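After this line comes chain A, so read on.
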Amino acid sequence: MSTVAIYLLTGGLLFVIGLHGLIVRRSLLRKILALNIMDSGVFMVLLSLAARSDPPDPVPQAMVLTGIVVAVSATALALVLLVIAPSRYTDEHDPNA
Partner candidate 1 sequence: MDLSLHPHWAVWCIVVPLLASGLAVLVPRWGKTVGVVGALLTLLAVGGATLHLLAHGPQRIEIGGWGAPLGIQLQLTGPALMMLWMTALVSVPITLYACDYFVTRSQQLRFWPLWLLLWATMNMLYLSADLFNLYITLELISLVAVVLVALAGPKAIRAAIRYLLMNLLGSLCFLLAVALMYGAYGMLDIKMLAEQVEATPLTGLALALMSIGLLLKSALFPLHIWLPPAHAGAPAPVSAVLSALVVKASFYLMLLLWLTLYSSLVTHGLTTLIGVLGIGAILWGSVQALRAARLKQLVAYSTVAQLGYIGLAITLIDVAAWQPVLTFMIAHACAKGAMFLAAGNFQRAAGHDRMALISTALRALPVSVFAFALAGVSLIGLPPSGGFLAKWLLLSAALDSGRWLIALALVGSGLLTALYIFRVLERAMRPGANLQPVGRVSPLMEWSAFGLGLLAILLGFAGVGITQIVAEWPV
Partner candidate 2 sequence: MTFGGVLLLLILLSSLVPGVLIFFVAEQRRRLRTVLNMSGAVIKLLLVVVLLEGVREGLFFQLSFNVLPGLAFVLHADALSILFIALSAVLWLVTTIYAIGYLENSPNRSRFFGFFSLCVFTTTGIALAGNLFTFLIFYELLTLATYPLVVHRGTAPSLRAGRQYLIYTLGGGVALLIGVVGLNLLAGSQPFTPGGYLGVLAGQHDTELKILFVLMILGFGVKSALVPLHGWLPQAMVAPAPVSALLHAVAVVKAGAFGIVRLVQDVFGTGLLIYLDLLLVVLLLASVTIVYGSLRALMQTDIKRRLAFSTVSQVSYITLGVTLAGPIGFIGGLAHLVHQGLMKITLFFCAGNFAETLGVHRIDQLNGIGRRMPWTMAAFTVGALGMIGLPPMAGFISKWYLAQGALEVGQQWVIGVLILSSLLNMMYFLPVLYRAWFKPPMEQWPQERLKTRWETHLSLLLPPLFTALLALLAGLLAGMSTSPLAWAELITLRNYAL
């Protein structure tokens, strides 16, 4: 069980945890958080793929960089929409939603 396999599995685990949170949680903010966890999960999988060779493979690293910027833009847009949405729509007040 080399370290690469461990990171691969944790990446998958993060993805699944995020997926569960996204589906189960009703509050939109928590869904956005869940999406970010899934993002980091996939990026961990990609980075562990890069780490398989000694000079780490630059292509997955570039993919992660690009993925991060795309994830940031998507999350920023989601948060902007969340802030603008009339509050009676987003059920923030309910902590365990």
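Just so it is clear, a residue touches a chain if its C-beta (ideal position, glycine included) is under 8 Å from a C-beta of that chain, and two chains touch if they have at least 3 such contacts; residues count from 1.
Per the selection procedure, all candidates are chains of the complex that A comes from, given by their letters.
Nothing here was measured: the structure is a model prediction, and the numbers come from that model.
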Direct contact with chain A in this complex, candidates 1 or 2: 1
Contacting residues of chain A [partner candidate 1, same complex]: 15, 19, 22, 28, 31-32, 35, 38-39, 41-42, 45-46, 49, 59-60, 63, 66-67, 70, 73-74, 77-78, 81-82, 84-86, 89-90
